[in-house]
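Excluded from the complex is one protein chain; the other protein chains are retained at their positions.
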Amino acid sequence: MIIPLHPRLTDSELKELEAIASEFGVRIQPIHGIERSIYAILGDETSQDLLNRLEGLEFVERVDRIQAPYKLMSRESKLNHHRIRVGDKQLPGDFCVIAGHCTIDPKNKAMFLETAFAVKEAGADMLRGGVWKPRTSPHSFQGDAKSLDILLEARERTGMQINTEVMDFEQLKLCVDAKVDSLQIGARSALNYRLLQQVGELTKSTGTRVLLKRSMHMGPVSEFILAAEYIVAQGNPNVMLCPRGTVPTIEGFRNSPDESITLLLKERTWAPVVVDPSHSVGKAVYVPSACLAAAGYGADGILIETHCNPKKGVGDDPKQAVTPDVLAQIVRDTRQIHAMAARYLPKAAVS
Amino acid sequence: MIIPLHPRLTDSELKELEAIASEFGVRIQPIHGIERSIYAILGDETSQDLLNRLEGLEFVERVDRIQAPYKLMSRESKLNHHRIRVGDKQLPGDFCVIAGHCTIDPKNKAMFLETAFAVKEAGADMLRGGVWKPRTSPHSFQGDAKSLDILLEARERTGMQINTEVMDFEQLKLCVDAKVDSLQIGARSALNYRLLQQVGELTKSTGTRVLLKRSMHMGPVSEFILAAEYIVAQGNPNVMLCPRGTVPTIEGFRNSPDESITLLLKERTWAPVVVDPSHSVGKAVYVPSACLAAAGYGADGILIETHCNPKKGVGDDPKQAVTPDVLAQIVRDTRQIHAMAARYLPKAAVS
Amino acid sequence: MIIPLHPRLTDSELKELEAIASEFGVRIQPIHGIERSIYAILGDETSQDLLNRLEGLEFVERVDRIQAPYKLMSRESKLNHHRIRVGDKQLPGDFCVIAGHCTIDPKNKAMFLETAFAVKEAGADMLRGGVWKPRTSPHSFQGDAKSLDILLEARERTGMQINTEVMDFEQLKLCVDAKVDSLQIGARSALNYRLLQQVGELTKSTGTRVLLKRSMHMGPVSEFILAAEYIVAQGNPNVMLCPRGTVPTIEGFRNSPDESITLLLKERTWAPVVVDPSHSVGKAVYVPSACLAAAGYGADGILIETHCNPKKGVGDDPKQAVTPDVLAQIVRDTRQIHAMAARYLPKAAVS
Partner (left out) sequence: MIIPLHPRLTDSELKELEAIASEFGVRIQPIHGIERSIYAILGDETSQDLLNRLEGLEFVERVDRIQAPYKLMSRESKLNHHRIRVGDKQLPGDFCVIAGHCTIDPKNKAMFLETAFAVKEAGADMLRGGVWKPRTSPHSFQGDAKSLDILLEARERTGMQINTEVMDFEQLKLCVDAKVDSLQIGARSALNYRLLQQVGELTKSTGTRVLLKRSMHMGPVSEFILAAEYIVAQGNPNVMLCPRGTVPTIEGFRNSPDESITLLLKERTWAPVVVDPSHSVGKAVYVPSACLAAAGYGADGILIETHCNPKKGVGDDPKQAVTPDVLAQIVRDTRQIHAMAARYLPKAAVS
């Protein structure tokens, strides 16, 4: 849909439009209103190059895209009824809880194992544990591959599926080789399209789950869904979308909570939404309330940093992790709210 | 706390600081760190003029205020244990539901009465009905004082307390004279300090409840609390804080949902927080989920647009209002979540 | 333009659309694309009630307005070639500089007079001086009507036209009675529609200039222009639009500089744009650079806080005001940049 700057295009402007349209195999249909005319693009208008050409015209105010630019992730795709397993839960439908350390301390295996057993006991469906960490400062600790062994051992001993974050090809390769059950892509990597493609390529035969965080900048919903499309387009449909807060706008929270976006994601795509309240509010004492809110907005699960002794944790754990006791209560409450929320989901958001 | 641009002030810079400090009756205390020094202000540092003077200095990067600039609204004030009644509920503590039309159609009294009885039946604690409306365009319908009579009649016949929005002194006067139970101050008026003062003055003897919406711009939490301080400073402590969404950042919602700010407000002030999910998400089908989230974040109540026949409504009702049936279900669910949320509130957020 | 949630409306959905359309005297025209259909509204689609009804439909994703909701302010209005005088300058076309105190100290007339003569000497076209101030805290100094006498005396003695801010009806009335040349409406009042109407009403016969600041929230451009429409609709076309920075997003500036919006305003409306760099960056040492940028973006003028002795100033002057010397240099530089910028203005932005 082309919106001109002025109420109506001149003949020569219209000719210029039509010439571009014909290059791209689409047609221009003027719609004459009383005070203004607009111009519909009939045909496939998803080409970015077509949009660039049209938006470059001085007499065009803007071009509105009508079709969703993603095909596989859309509600019209044949993947619409796809389900993803987390532990013995099936999403969408069930509610899952992924819990564990933000960061595994490579020097303290016992503590991670203690947490692993405790989150299982508390009702978590999958175990999380960070091996490598994106750090704003080059002078900070960046993680240690030894932690991967600890994570694998925890899976072995607890029988829980495991989730960890990868940030580059080497880490990705290591984790896929170790058959990690779920790969987390962080907010900073969510716009690293090369990495997203590599994730899709390496997991298309394994069907590894991918937990894709939302970039911290407040881009449109479609940008988030397109990032997932990069992975799915390589052949792995097991992607979960993870809002985790955007750029902070009020002092007091680490980021701006964005669990509300769950509703919009569920209307536009079939992928389950698993919210990360820990990074969103960024302080342990606020996290449970944010979990309740995520469930209220219809999330299919939560990713929640949990530590058996947060004060002894590394990375964000001293600040953000809740204890297994608190987790157990959150599990009970969010499962109940998830059931309430289901009855309110817009029809378009249910597959 | 003064943060200099450079690691340490020169002697002459420090002298300049001290001269300003002495004018305002405070003292400057240098704190020498290893790599940098900072400078504490000892004494009352809430004077805006003092801050302006200090921030104007070329060698000062910024001045951080330590004390809260509000006194009456703070948790340290003697109002800390104040309670506000909405119907037969008492806030904080209970959970209240305020429901009714966004806008009363002055030509359709019967419909408002029908809604009034229906929201009472659904479990609402107070009846809302808009008489005048702030409209972005001067060419839109701005409301009609006849609607006030309809609202008063609804109170008379249902026995419910009533809430309506006032936007200028004349409307305020009319409503106070009519003993309206609760005055709503809209997001656009929330920075109209003259109006806030007038509200405080006219209600100090009546104790009328004031439902103060958060401005739609994303200012700091303290700005919101200071707006309430304007009212309370005139002698009426019955102020409820109402987040209603800030500037939209994602296509799909009318505004950016901000119910999460409830936690921060409750830590810093004693005033109850009543969230408006209707204006936040802006579409009826999304509203119930947003109500659940508000309760999850520990809100003391919700303000929710409800209409017995939304398609026949005026103002925002066709877009945003839920039906009394849906309201009844929301009332049941949010009361349950409110009880869950109470156990997670940070200690500092409980009075 | 109606965008449905699904690729195509069902017959019954289309009937529902058509029924609403016919109530409002417009028609619905489907436009069938290959993958999706959209639905044009033929006729006057500016009614907010029509939009609310359509957006309330569960099967509608969104409704895009094609016509500008403002009529008088638009480039198509007969006011398109209107010019506004500031001193002996004519806008758009010339470049004007409005300078003086943020706040007049009622106890120091001599200082304001000194500034007044100095800004005249430096090349300013109009004198600014704040009489009343909107203050975030109820405990701050709010201004003093005595300062108006000082401002009037400064006009008398320097021969300069004067500009001051009004925040309520009483102040407005006082200033119109005193034949103040230009009334400033602050960022907080820019959404106080009742006040905007009163400004229009009281100045329609006097043609007083009105300098309307942009609200600090980042609303769409049309919201800013509609605020001006409120004034012009009452009969006074002498409105100047004043960007002054929006909600701060980076530490270091008082607000987020928004002088770039000048280009968009000039494309969509004929009103001159006078930028306020002082409130935008909020620190004297940054102000001159921001003035240069405003001129670069094609502004028709700048409003700049200037004080003969900033350290002795009140209100924001110690922090933000430049000295007359610096002003003189800024005047020279911005006039030169204004001439450069003129050659780059988009055609649509020139009347």
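Going by the order they are written in, the chains are A, B and C; count residues from 1 in each one.
We adopt the following convention: a contact is a pair of C-beta atoms (placed from the backbone, for glycine too) under 8 Å apart; a residue touches a chain by one contact, two chains touch by 3 or more.
Predicted model, so just to flag it, every value in this text is computed and none were measured.
Contact with the chain not shown here comes from a single listed residue; of A:L79, A:L265 or A:V314, that residue is A:V314. Only one of the listed residues, A:P30, A:P69 or A:G123, touches the absent chain: A:P69.
Within the whole complex, the absent chain has one touching residue among A:R194, A:R332 or A:K347, and that is A:R194. Among C:D125, C:E259 or C:E305, only C:E259 touches the chain left out of the display.
In the full complex, subunit C contacts the hidden chain through residues 218, 220-221, 246, 249-253, 256-257, 259-261, 263-264, 267, 281, 285-286, 288-298, 329, 333, 336-337, 340-341, 343-346. Residues of subunit A in contact with the chain left out of this view: 46, 48-49, 52-53, 55-56, 58, 61-62, 69-71, 134-141, 167-169, 188-189, 191-194, 196-197, 215-219, 223, 226, 229-230, 233, 246-247, 251-252, 283-285, 310-311, 314-320.
For subunit B, the residues touching the chain absent from view are 1, 3, 5-7, 29, 31-36, 38, 40-45, 58-59, 64, 66-67, 75-76, 247, 249, 267, 346-348.
The criterion applied here is as follows: only the chains that are shown with their structure count from here on.
Rounded to the nearest 5, the angle that brings the Cα atoms of subunit B onto subunit C is 180°. Centroid distances from subunit B, each centroid being the mean of CA atoms, peak for A. Homomeric contact subunit A/subunit C is classed as same-residue, with over half of its interface positions used by both copies.
For the pair subunit A and subunit B, the distance between C-alpha centroids works out to 32 Å. Look at where the CA atoms of subunit A average out and do the same for subunit C: the two points lie 39 Å apart. Looking at subunit B, one finds that residues 218, 246, 251-252, 285 touch two or more other chains.
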